[in-house]
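Only a part of the assembly is drawn; its chains keep their places, and the rest are absent.
The letters A and B name the chains in turn, as written, and every chain counts its residues from 1.
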Amino acid sequence: MADFLTVLTTTDTPEKAEALARGAVTARLAACAQISQPVTSVYRWQGEIETASEWQVLFKTTTARYAELEAHLREAHDYETPEIIATPVTQGSEGYLAWVVEETTIG
Amino acid sequence: MADFLTVLTTTDTPEKAEALARGAVTARLAACAQISQPVTSVYRWQGEIETASEWQVLFKTTTARYAELEAHLREAHDYETPEIIATPVTQGSEGYLAWVVEETTIG
């Protein structure tokens, strides 16, 4: 399994997005996070296709920290079932990946 | 192979992006889709480096539904060779991934 991941969640205000990003970086569950401009989400809700404005938050972390990051996001997020999905980083610049490890290591 | 995927395509108007997103979600080929703000695409066209405004559409689906989603997008898209690429989701919150399965299951 890849040692590094990008982890994506979405929320419905930029303030919530920044709070999720700050919380995870402060707790060293992610090295950094990037908050997108508003995206248009398209999904089915009670049988109807709906659209809503959401903000994507893309975390960079290690596989070792994933379980705790997910638990943190589930706890901190105000959706009942927030989107939390991880994608493997299979290659990356050595210096950057070392920084990700350093930033997500406690102590 | 990962059971879940994000699938990315791009198109050149927000209306086309929403139509692609709605079509796939309506047909249960994807659980949801997120349409970005306009991105600047940089590419070579007839020997020259060109830029154009495009809208990214990011679908969340299962590997089982990928072939049909791709076929749908190739059919629905008005480019001759649209970008359709899939990235594995190797981890995710259980509740969310269960929702993706539920939303992409017919019947």
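Descriptive notes on the structure:
By our rule, a residue touches a chain if its C-beta (ideal position, glycine included) is under 8 Å from a C-beta of that chain, and two chains touch if they have at least 3 such contacts.
Nothing here was measured: the structure is a model prediction, and the numbers come from that model.
Whole-complex tally (this structure file, single sequence, 2 chains shown): 3 copies.
The rule we apply is simple: only the chains that are shown with their structure count from here on.
The distance from the centre of chain A to the centre of chain B, with each centre set as the mean of the Cα atoms, comes to 19 Å.
Interface of chain A with chain B (complex): residues 1-2, 5, 8, 10, 36-44, 49, 51, 54, 56, 63, 66, 70, 73-74, 80-88.
The touching residues of chain B, counted against chain A in their complex, run 4, 6, 14, 17-18, 21-22, 25-26, 31-37, 60, 87-93, 95-97, 99, 103.
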